[in-house]
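Here the complex is missing a single protein chain, while all its other protein chains stay put.
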Amino acid sequence: MHPSSPRSTAARTRRGFTLLEALFGCVILSVTMLALGVAVSAGQRASIDSQKAVLGAMAVDDMLAELATVPYASLAGYHGFSQAVGAIESIDGDPYPAPFWCVGRRVAAVEQEIDVPSLGVKVRGMAVIATAFDEVRDVAVAEVFIPEPAE
Amino acid sequence: MNKLPNDMTSSPRPEGAARADQRRGVAMLLALCAVATVTIVTASYVASRESAPLIGDNALHNVVAKWANTSAGDLAVAALETGLDPASLADPAKFMDSMTVAGADVKVSVTDANGDPPPADATEVVVTITATKDGLTSTSQRIVKLPPQEEPVGDALDPELNEFGVYARSWLTVESGAVLGPWQVCPNPLGDVNVGLGFTSDSALEVSASAGLVSTKLFVPSAAASTLKARIGSGGFAGGAVLPDGVPLLGDPVPSQYATSTVQTLTGLILSLSSRLLNAGTYQDLTITSSKVITMSGSPAFYSCNDLIIENSGVLLISGDITIYVRDDLVVQSLGAIELADASSRVRIIVTDDLTVDNGGVGVSRTVARDANRAVWSAAYIDPSRVQIIGLSSAQGGTVGANYYIRGKSVVCAAIHSPNANIDVSGSASLAGRATADVLRVRTGSCVMVDASLNKQTGFTVADGPLYKSAGVLKDSVATVLSNITASTTIADLEATMAVAFATDDSVKVEPVDGDVTPRTADSAQSTTWPAAAMALEEAAIGGSTKGMLFDVATLTASAEVVE
Partner (left out) sequence: MNSAARHPGARRGLTLVELLIALMITAMMGLAIGSMMTMVGSATGRDSVERTALLRAHAGQVRLRAYMDNALSILQHDKDTQATVIWLYDKLVTDSVNLREIRLLTVADGLVTVEWVAFPENWSPTMQDAADVVLPSDSDFIAAMAAQRALGQTKSTTLLNHVQDGSWALSAASPQDAERARLTLTLDAEGSPVQALYAFGLKDHTIPE
């Protein structure tokens, strides 16, 4: 009986990974890390979008609250009113603080007539729409209908 | 013989190879564990962020619902401002149902403070508004005050002041032995006799302690002296009140027919030869005498003359609806009479200057007039408004301070409205009907018998009548009409103004032109928002009721009403 050659034994028992195995391992690791990274960034984006939505809701709420005090005859003058992202101020000129850096606001004020068939009345007024937006899209929209003052 | 390297049949595997195989298996296991761990961590992180967009949506939908709620509330109040009566709706609980306003679904109900449908005369209603956006609901309540359902003013304001038995602008004297009271044969013999005064001084009201005041009530101006006001309900007067400012004292204008009426004569006409029908038109002096009966007839018909004198048992017979414009004096004397031909006849005599009825009769039959011992109780009842004696407006030439004498046991059944005249009833004469004068004197032995049925019970003397919006406060429309009266305003002017002003009474909902918005008036509905959210916060803070965001308005409303 002849024993195996030293070379073939060494080849069979050599420790370590083959190149292929190493490459496979790297690929798996890369994919995993990539997925993790994507998930984290998506989560971060969702969180930021949510914060923008909340900030936008607060900003349009404030805008409509202030416009509700404007005399009816002056409301039409606010149509097209706009404040750039990061530069929003109250109607009286107070700038909003840092957390509101990511939103801007604009207002549309259009005359509207609402028919209430069940009551047989038609009321004219102003539909005031406040929109908060970031650099890419609108993040919050709310509107109010203000009837024309009665005589 | 050569063997293949992997030929194991000839010898067992070396120990190192088996160990290597073992290490690779462990490595695979470790890799799988690592991947599983990373997957779990990542999944949990992502899951934790899934709620983030919902929080943002929540905040926005709350804002949308809140402002839709405000919009719907304002819209409901605007609907009430049209004069709409919520009690007239089939279901006030569905005042506005399933509408979309300001981007949300809204529902509005109108109830009373207890949550029940409001009654027809409700002056306060609760409007509950619910707005829903993507499952988030905002609810609020408003308290809306509605004006009381007012009677239309219509013809409640009488320019000829028939609600007053007598009205004296500057002076009133009732001497001892004179009588001022209801006419016993009129349809309302038990009615009150309203005595109205236009003066403020106590000294201008001379009522003898032994004057016969029967069922009289005294009405004085708001600026009257306290001593005059103190006489309300005393000194023979059974009651009365303070009048608002602006009671009108107007005369008639020159009749419009005068300008175009046919001139019948250019000289005075004495009608003494035969009884006849007199053609309508304009005359100079007219004298009816010597028991002749001269008929004025027409429906309507217009006559005008300078002096109109009926004397010596002469009779002016009125047949139909007659207007007589006396450009000077009216004299009925010496058993003369102005008589109505039948129950449908009526006459309106516009007097420019003086009036004298001396030993004669007006508004009575000739039989009564020709009886020198006549008395008011010998005259049959006639509706005094069928014989109207109106002073010409001073702005149009009526004499200020004209003298109206009713004396010599004369009986006059008429409604006299001459705010510029001094009426003197003396010599046991009788005036049955009513009188408005500048100065009115009822002398001893004479009487003024008032037809209380002339009072429609809707005028200045009725504090809760259609002229008033609250006790002592005239309706805005009435106050406006009265404030616009000037020295040149005539009865006809006031009637024309009233026809316009009171036809658009606030209590009447104006129907809109098709397609136009519905007219609204702010006074028709006044709303305040109940701070339900704040009250709910406070209730929750003190551990009170758990009614949530909708506070029970009825509790607070009822407690306030108990005090009121």
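A few points about this structure:
Note that the chains are named A and B in the order they appear, and that numbering of residues resets to 1 at the start of each chain.
Following the convention adopted for this analysis, a contact is a pair of C-beta atoms (placed from the backbone, for glycine too) under 8 Å apart; a residue touches a chain by one contact, two chains touch by 3 or more.
A quick note: this is a predicted structure, and the numbers were derived from the prediction, not measured.
Interface note: of A:19, A:98 or A:136, the residue touching the hidden chain in the full complex is A:98. Among B:233, B:300, B:397 or B:531, the one in contact with the hidden chain is B:531.
Contact with the omitted chain, checked across A:54, A:103, A:116 or A:132, is made by A:54.
Listed for chain A, the residues touching the missing chain in the whole complex are 6, 9-10, 15, 33, 36-37, 40, 44, 47, 50-51, 54-55, 57-58, 61-69, 90-92, 94, 96-100. Interface residues of chain B facing the missing partner chain: 14, 16, 45, 52, 55, 59, 62, 528-531, 533-534, 537-538, 541-542, 556-557, 559-560, 562-563.
As a convention for this text, only the chains that are shown with their structure count from here on.
Mean C-alpha position of chain A lies 59 Å from that of chain B. On chain A, the positions that touch chain B within their shared complex are 1-4, 8-9, 11-15, 25, 28, 32, 35-36, 39-40, 42-44, 46-47, 49-54, 56-58, 60-61, 64, 68, 113-114, 116, 118-125, 127, 140-151. Listed in rising order, the residues of chain B touching chain A in the complex are 3, 5, 10-11, 13-17, 19-20, 23, 31, 34-35, 38-39, 41-42, 45-46, 48-50, 52-57, 59-60, 62-64, 66-68, 70-71, 74-75, 77-79, 81-82, 84, 89, 94-97, 99, 101-103, 512, 516-522, 524.
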